[in-house]
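Have a look at this one.
Let's turn to chain A:
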Amino acid sequence: MANIEVGGKSYETDEEGYLINLTDWNTDVANYIAKTESIEMSDQHWEVINFLREYFDEYQIAPAVRVLTKAIGKKLGPDKGNSEYLYGLFPYGPGKQACKIAGLPKPTGCV
Partner candidate 1 sequence: MSDVKKFMFVNRKAPYGTIYALESLEVVLITAAFDQDVSLAFLDDGVYQLKKGQQTKGIEIKNFSPTYRALEDYDINKLYVEKEALEARGLSAEDLIVDVSVVSRAEMGKLMDEQDVVLSF
Partner candidate 2 sequence: MLHIVNKSPLSSSTLESCMNTAVGGDILLIEDAVYAATAGNAFESKLRAAMGRFKVYALQPDLEARGMGDKLMDGVTAVDHGGFVDLAASNKNCQSWL
């Protein structure tokens, strides 16, 4: 267990930096976590983050990378639904990094 401080408030995370409470998430926390991952958030990043949050809301899981890639392709088009594009945004893995920034648990099936 660990804590991060954002805007004078303290948030609980696990050892790897994933938020413990899904309801703690807000855009300030997302920006903070992104910074710790050395990611400069752009509209393209937010598009993926928002997609992940909607997916979680609907299905109660963070999708595996393969599933995320396919689902993004379906919703946002093939130029975004490929691993080159997604790894370009999240170099250490769209599953791990994007889920962390989105305040979701690690994707199921992610080792």
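Here is the rule we use: a contact is a pair of C-beta atoms (placed from the backbone, for glycine too) under 8 Å apart; a residue touches a chain by one contact, two chains touch by 3 or more; residues count from 1.
On the choice of candidates, all candidates are chains of the complex that A comes from, given by their letters.
Computed from a predicted model, the values in this text were never measured in an experiment.
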Out of the numbered options 1 or 2, which touches chain A in the complex?
1
Complex interface listing, chain A residues touching candidate 1
58-61, 63-64, 66-67, 70-71, 108-109
